[in-house]
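Worksheet: the structure to be examined is printed underneath.
Left out: one protein chain. Kept in place: all the others.
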Amino acid sequence: MEEIKKAAIEKITTHFREVTAEQHNGNRVDFFIGKEEIPAILFYLKDEMGYNHLSHIACVDWLEEKEFEIVYIVWSYTDKIKIFVHTRVDRENPVMDNVDMIWRQANTYEREMKEMYGIEFTGLEAPEEFLLEDWEGPPPMRRDFDTEAYAREKYWERPGREDARDVRETIIERTGEELPDFAKKYKR
Amino acid sequence: MINDKNSQKIVDIIQNFARQHSIWVLAYGTGCGAIEIPPTMTSRYDAERLGVRGAATPRQADVLLITGYLTTKTLKRVIRVYEQMQDPKYVIGFGSCTINGGMYWDSYNTIKALDRYMPVDVYINGCMPRPESVLSGFAKLQELIQAGKADGAKKYKENLEWYRTNQKKVIPNWHMPEYNW
Amino acid sequence: MNMIYILFSLMFGGAILTFLAHKVSGLLRDILFVLTILASTVLFYTKIHTGDAVDFSISGLPLQWGINAYGRIFSLIVLGLGVMASFYSVSYMKGKERLGYFYFNFLISLISMMGILMSHDLVSFFIFWEMMTWSSYFIVIYNGKHVQRSGINYILFSALGAYAMLMAIVMVYAHTQSLMIQDMMQAFPFFPVAYKVWLPILFLTAFGVKAAMMPLHVWAPDAYSDSPMAYTSVFSGALSKMGIYGMIIVFVTMVNYLPDDTWFRETIAWLGAITAIMGTLWAIAQDDARKLLAWSSVAQLGYIITGVAVGTPLAMLSALFLSVMHALFKGTLFMAVGAIEKQTGTTKFNEVTGLIRKMPWTFISSLLAIIALAGIPPLGGFVGKWMLYESLINSNHYILVIAIFFASTSAFLYCYKFLFGFFLGQEEKEWEQVKEAPALMVLPMLIMATLLLVFGVFPGIVLNPIDLGMQTLGFSTTAGTFWSMSGLFNEWGNQVMLQPLVYAIGGTFLFFLILLTVKGFKETRYVTTKDISSSGEVPLEHENLTFSEGFYQPFLRAVWPVMKRRMMSYYQGFGQGMEAFFDYLRRVYSGNGQTYAIYVLVFVVILLLFKNSLFG
Partner (left out) sequence: MKEILYYTWGAIVSFVVAFSVGITYMGLNRKITARVQNRYGPPWYQNFIDVIKLSSKKTSIHHGVMQHMGPAFIMVTSVVSLLVIPILNGNKFFPNLNFQGDLIFLLYIMVFGPLGMALGAGQTGNPNSAIGVTRGLSQMAGFEIPWVMALVALMIQYKTTSIVDLMNVQVESGRWLMFSSPFAFLAAVMAMLGMFRYAPFDIVGAPQELASGPMSENGGKYLFVMMSAGSVFAFAKLTLYVDIFMGGADNLIILVVKTFALYLIPMLYGITSPRYRTEQSVRWFWGWPSFFGLLAILQAALF
């Protein structure tokens, strides 16, 4: 396992210059790379190293750093290794190359990300609405989107719930647990 | 003969009895509530002894059972299904999500009160309601039918404008056949 | 001058005049075309009576034309369908090219069919037969280059049939020194045994080709579907019946006298049943209405062949009755397909749907025709099917009746496919502008569909002439025997049972229709076909949810073992084998003089060697 991971890291780092690698426990290896190199590294992983399976494409909203992080998770059936390829795109102008010529199923994730985070994928196929129907607001998964205010404005709320306690308050009371900073915003 | 007042009364009694004891349910399985329907229908709780039976399509159904939260996308379909059902028809809201949004109270695409958009005859609260409560909901509906008070469809017809305004507020792109009963 | 001469000169003259008038004016040509058929029909039914005949001779060959009651049954089909199809084709063919050519060949094929029915001698029979083949061939290839292949198939098989018939005629002439059919009939019992076996086989080959009998049917689906629909109604409805006409004569005159005739009858009856089954199965698999109807024609002719081959009076009656019915319903259906093709430009089920509100009259006539085809009471098809089953059961054909029944039950599948594919399903925006076909096309269909209903309720109208015709063939009259006593058709036309049943069907239907209509009349409303309960989803305007691809996939999967062997591939294999064989044979003709010299030498040596045994 460790040898395979080492070999993979070595192969990638010799092949791509501006890449940093990070080892994790178990069968996971992470790479961080610029967004221009993404198709190249994915092609390389698939064609040269046998990482045939695209498990997932995820997106993380780093609001404070004004960046989106896109994570491609690929898997090799022979090596039994998961490789995470991280890249960052500018939050103000999120444009990314689409990779559905490498894996057809990438299209689904990309459409979802387009809808939920507003990331534009160049040459994305079938760009009509995907999960959200008739959506008019901003991309709802962005962290600066205030879902409670939106819901309050758009959907009529039955009176009588104002004094009802948030379940998180109950948890805090019962366990003395501290709320994380980002969650405090939603505290009633 | 039918116009005669007394015979009309008898006919009404018979019809109400039939409607009361033959409830064909279209379970619109939204959200997590759909999982409560199989135990309600099968051996343990056996809703069929009350005359409750599943219907496959809205054209044959009497009761629309909405089992959980409704996103706006689903709401559009549910309204459509409701309008395809034949009179007399009833709606049962199932679970707290249909009453006040439940745990989805701050979701960006989930409605919080079903009766703003559709006439609900009976609400069953709980998250999730157990099959016992579902059965009691059906029993309540039967009571209402017997008393002639389950008139949600009539309300919907009379206040169609109000319902439409609410519906169109959350469903901007409204392309549906006209409902003009 | 005899009326028969006048009839033929009228028809020939009309054909030539129509051809010439094409150069002058389209209207004149159409009028002449219709008038010719109308006038000859009127002339035939008013002036020419059963038993009329004329004798004449051409260069010493005594020939005779005339009409008997048996021929009259088929003249009913030919002229009746001819009149309907002539009106139809005037409207259907409007705006197409080479109409003079089409109408001329149309008329010639009608003439030749009448000629076949009126020939009392084998020579004119053969000549008319060939005229019929060629004129229909010219119409099959009318549509242009892409149908050449079907035309070639057709003409190849027809040629095979023609040679067989010619050989048979020569055999008959060699033995009897006469060409009259009547003489042949009388002389047949005294023929040598080899003649007795070979004559029916040869004749049946000739007639079987036209009647699309298995395994000679391979031309039929292509030829039926590729010729213009206006003619296909005649082609499938009337022209194929000429094969049946001949077959019945063969069975009545020859097979009856065969030394041990059971194997012969059984074989042909089974061929008919297999034709019916395979035709039905292939019809189910088709996605094009023309192909579907073509295969269905093959299947229907299979029933008729079975009826003819079984040969009891009731079976013969049912075969003749089914012939008339088949002409009516298949004519209607082909015309309906033609109307749809004219209005929408396609005949594929998966391209056009939901025409019922656009073309209601076409729908009604095809509905009636389909009900008749399926054999459902109270329409005409049922009477024929009923008699066929009765006859098969009475003559102890256990398995045959099941085979026929299987074909008949499976026929519902393609019947439904036909109606559903065109008329039902979702109404599409693409076909919103489609209008009902012109009156000249709709009227013939409607008339024939109405006739189907009338003949279904009063089968005596058709059964009486058929009974007369069968008496000409030597059957005793069938009226008053077991089947007419059955209660269903007691004393032709004055049925005891059929009419009450029809009243029951009609009465129940009307009662419940009225009930359905009156009950909650104000609260019943029409919704469009887009307003369907598909999980609350509303299909967009351009979305068509009609189910038309792979319609009977599960059923076809179940019957696929039977269908995967195609007759056509055997013929192709045979053709390739022959080609290879002749290719090999060609090497004999090397073109080298010395080789030929060796051949001559070898031949002479062989002659010398076997001199004694050969010439001694």
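When the chains are written out, they are named A, B and C in that same order, and each has its own residue count from 1.
Everything below uses one rule, namely that a residue touches a chain if its C-beta (ideal position, glycine included) is under 8 Å from a C-beta of that chain, and two chains touch if they have at least 3 such contacts.
Since the structure is predicted, the reported quantities are computational estimates derived from the model, not experimental observations.
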item: Chains in view that touch the one left out, judged over the entire complex; value: B, C
item: Residue among C:Ile127, C:Leu424, C:Leu468 or C:Met568 that touches the chain left out of view; value: C:Leu424
item: Hidden-chain contact residue, picked from the options C:Ala439, C:Leu545 or C:Ile598; value: C:Leu545
item: Given C:Ala374, C:Ala437 or C:Ile466, the one touching the chain that is not displayed; value: C:Ala374
item: Omitted-chain contact residue, chosen from B:Gln8, B:Ser22 or B:Asn173; value: B:Ser22
item: Where the unshown chain meets chain B, residue by residue; value: 14-15, 17-19, 21-22, 24, 42-43, 46, 48-49, 51, 53-54, 56-57, 59-62, 84-88, 181
item: Contact footprint on chain C, counting only the chain that is left out; value: 354, 356-357, 367, 371, 374-377, 382, 385-386, 389-390, 393-394, 396, 398-399, 401-402, 405-406, 409-410, 412-413, 415-416, 419-420, 424-427, 485-488, 496-497, 500-501, 503-505, 507-509, 512-513, 515-517, 519-520, 523-534, 545-547, 551-552, 554-555, 557-558
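The working rule: only the chains that are shown with their structure count from here on.
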item: Chain centre separation in whole Å, for chain C relative to chain B (CA means); value: 58
item: Where chain A and chain B are represented by their mean Cα positions, the distance between them in whole Å; value: 39
item: Sequence positions of chain B contacting 2 or more other chains; value: 76
item: Chain A contact footprint on chain B (complex, rising order); value: 72-73, 76, 99-101, 105-113, 116, 166, 169-173
item: Residues of chain C touching chain B in the complex; value: 523, 525, 527-528, 530-531, 533, 535-538, 540
item: Interfacial residue positions of chain B with respect to chain C in the complex; value: 57-59, 76-81, 84, 87, 175-177, 181
